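Written out below as structure tokens is the structure these notes cover.
With one protein chain withheld, the remaining protein chains of the complex are depicted in position.
In this document, chain identifiers A and B correspond to the written order of the chains, with residue numbering beginning at 1 in each.
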Amino acid sequence: MATTTVPAPVSERLTRIWETAPGLFGALATVDHKTIGKRYLVTSIVFLILGGAEAAALRVQLARPDTSLMTPEAYNQIFSMHGITMIFWYASPVLSGFSNYMWPLMLGARDMACPRANALSYWTFLMSGVFLYTSALVGQMPDKGWFAYAPLTETAYAPGLNMDFYAIALTFLSVSTTVGAINFIVTLFKTRAPGMSVTRLPIFVWGTLTTSFAVIAAAPALTAACVMLYLDRRFGAHFYDAAFGGSAVLWQHLFWSFGHPWVYIVVLPAMGIVSDLIPTFCRRPLVGYTFVALATVSTGILGFGVWVHHMFATGLPATASSFFSAASMVITIPSAIAVFSWIATMWHGRPVFKTPMLFAAGFIILFVIGGVSGVATAANAYDLQLTDTYFIVAHLHYVLIGINVFAVMAGFYYWLPKITGKMLNEKLGKVNFWLMFIGFGVGFFPMHTLGLLGMPRRIYTYAAGLGWGWQNMWVTIGAFVFALGVAVFIANFFWSLVSGADAGPNPWDAPTLEWATPSPPPAYNFARIPIVAGRHPLWEGRDGEGAGRSLLDTGPILDQGRDTFGTTPLDAEPDEILRMPEDTMWPFFLSLSILVVAYGLVFNGLLLAVLGTVAALACIVGWFWPRRPPAASAGA
Amino acid sequence: MILPAVILTLTFAFTIVTENATAAPPADAVMTIEITGHRWWWEIKYSGDSSGPVTANEVHVPVGKPIRLELTSADVIHSFWIPQLAGKTDVIPGQRNIAWIEADAPGVYRGACTEYCGQQHANMAAFVVAQSPADFAQWLEHQRAAAGGAASDSVAAGFAVFQRSACASCHTIRGTSAAGRIGPDLTHLGSRATIAGGTLANNPGNLAGWIANPQTIKPGNVMPAIPLRSRDLQALLAYLETLR
Partner (left out) sequence: MATSANPYALPINPARQSNPGWWVMVLVIATEAMLFVYLLFAYFYLASMSSSGFPTGGFPKLTLVVPNTVILLASSGSMYWGEQGIRRGDQRRLRIGMLVTLVLGAVFLTIQGIEYSRKAFGMGTNAYGSLFFTITGFHGAHVFVGLLMNAVVQVWAWRGWFTRERHLAVTNVAMYWHFVDIVWLAVFFSLYVTPRLL
């Protein structure tokens, strides 16, 4: 279906209304979700590359026994930063990037509900990452692992600034994550196209919505844990200090109450990406849409009831241990439903194995393997052998790379044509896929056996004669092949910008609303607001599709300001016009203020922390101060 | 839907059965051994009376008998794991965890610390040595004995080096005035197969290298490098060799 057309004066008017101001001001003050989405994606990939470089260093050190390329101190900082960077500064933000860019387009809206908050969530993401990596400049990167168990993180055992950077950076990042989550939830409730009822949402939207609620509930646990750690370290508190009535296990409960939901936060939107692109490449709607949507939500909810499975070895009562073991097995059921749905869609459709579909297929295979190794670890008695060994490293990379990275790659190949307007190279894409798939298998499958042979996690070297050497060498080789795949992707991206074919609005003949705009979409997304009557608006009128009559060419224009519809939560009936804010510097300045506070806290600069706090409060006041006194009787 | 539910139920049932069978120590455990994790070595104490022998990194047990373990930590969280014998149990400061092992066949079973505990987590091995009940009883009796007195002048000179070089402030040698509690008990150092947390075989060359500079072998570990003149080092080694 062609994109909607409006007379040139109208589209010029809309462009003038919606486009970001030029120059440095525009760059810092933009509230356009597409710009913010692209920034999220680029920044996340930068962090992916940093985390990957850290991994490469680790693998060089571990390729052979008794190696001393790195001191234990350096190794411990690098393995910790690898985990921290990947899990916090890549895995979730990259999904936020796709969500930020795609949600308004998928939902038929002109922007997110809170554009300024959107900008804030990006700036705080960027600045918290910069803050974290400042620790490298002073040679004191966090070095106690990404989950930083107390009391190893207390000043007695961690005397430098390393763990202060950790606690403050994570709290800083949680501002970004929480603000972003709030924005997604409010957008979902308020700013959809008329007729986009909850049963017509793409699964990707369900995924990000579920994780946004999960962030609201889980992120405070990490904040509480990190604040308590900071107080222990700097103010002599005793939360984690057994000698004074505290408990080391308290950290684990708080951390994993956050950490387990977090792993679902980094995979559910990724599963949504795949759920939305498999139908496109199989030329038919998703089998069991309702089941998959419910599976997404129930996984998010169940994810709050399994955290103790990270703690089976801590000496729990057998009853508690068994309960969490059972819950950890039950949580695989919704995921299995999703897997069956994808396979059924492929079975009943006519799959076309372009690069996005290749990544989706690889994703399913790796998902299943990772899930099965997860069931093994869910069995508490068995987990006592597996936990803290390379088996767990294998499991977590199968689920994180298999589910998050492969889906993200699929998402890039699927959506970059929309974002840049250029197609990527299909041959390079296939090379990219096979390098990553084979490299991943060679790199990570042997870790299962290494764990079973007794290799613990987080060791900077191991003795010869234990039988671990040749498998570690394979792992290192596989890791570098995988890295080569990532390099091919970067090359392909730049190739597409220079030599890629024009994508046009819908190169994949996909069904959802984002494909009804030009590629790249104009600043205003849709000239005419779509009126939606089905789940697959762009496939209506074909054999086997519903008799819905979505209106993409005749909807209202809304060109009196930065306007989009505000709609009711469930059925998306329009009941107000939402006039969106203009470009503003407040989100940028607020983020800078928080950065100043962070530096004050880490370097013990009380004055700096106080000034930063005052500045932050001033920014918030400025943000909410009305531009002009509201008229006495505006609106109804 | 049905098939996965059945598979999971069976898996879970199997788990419960295994958990029940393995979780609690059997009632007929013949002894209790207290294991305390330190950075980066294991303190092994055979309880009973207060003079229960204390050794490091090597747990001797009689074969074919269930042994109860009481595990705790003196500093951070570690985890005690002998893969061929049992699942792992974290050792946590301020907490006493109970586990048990039973070795079916005589031999040396290697394990390691499996909870990241800082710089030298990689070099914190543990060993369970399963012996016949007779051999074990003999070993235990031998471990109970305090160190003998100085047999010769050179050995006495070595002990003098030990005392004045601050070794005694960290290490205990029962039967002497050395009563430090920070490092391993050295009373029967010679009876152990390894030193430095299982990192090095226990022979005079390795021992000399370790004492001369522990920081090159295990950088960041708690034992400082104490410079010794060659003559003093030789005397010290001669003394330590008597601690069988």
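By definition in this document, a residue touches a chain if its C-beta (ideal position, glycine included) is under 8 Å from a C-beta of that chain, and two chains touch if they have at least 3 such contacts.
Small disclaimer: the values here were computed from a predicted structure and weren't measured.
> Please work out which displayed chains the absent chain touches and list them by label.
Across the whole assembly, the hidden chain touches A.
> Tell me which of A:227, A:301 or A:368 is the one touching the absent chain.
Only one listed residue reaches the unshown chain, and that is A:227.
> Pick from A:23, A:317 or A:626: which residue touches the chain that isn't shown?
Candidates A:23, A:317 or A:626; residue touching the omitted chain: A:626.
> Quick one: which of A:209, A:327, A:558 or A:619 touches the chain that's been left out?
Candidates A:209, A:327, A:558 or A:619; residue touching the omitted chain: A:558.
> I'm checking contacts with the chain that's been left out. Which of A:6, A:56, A:130 or A:217 qualifies?
A:217
> Can you work out which residue in A:136, A:237 or A:477 touches the chain that's missing from view?
That would be A:237, which touches the missing chain.
> State which residues belonging to subunit A touch the missing partner chain.
Subunit A touches the missing chain through residues 113-114, 117, 178, 181-182, 185-186, 189-191, 194, 216-221, 223-225, 227-228, 231-232, 235-239, 241, 244-247, 250, 253-254, 257, 529, 531, 551, 554-556, 558, 560-561, 563, 565-566, 568, 574-579, 617, 621, 624-626, 629-630, 632-636.
One rule holds for everything that comes next: only the chains that are shown with their structure count from here on.
> Taking each chain's centre as its mean C-alpha position, how far apart are subunit A and subunit B in Å?
44
> Which residues, counting only subunit A, touch subunit B once they are in their complex?
71-73, 76, 144-145, 149-152, 157, 242-243, 247-249, 313-315, 318, 321-322, 325-326, 329-330, 332-333, 336-337, 375, 379-385, 387-389, 454, 456-463
> What residues of subunit B sit close enough to touch subunit A in their complex?
Result: residues 1, 4-5, 8, 11-12, 14-16, 18-20, 22-24, 39, 75-77, 79, 81, 83, 86-90, 92-95, 97-98, 110-122, 199, 219-220 of subunit B touch subunit A.
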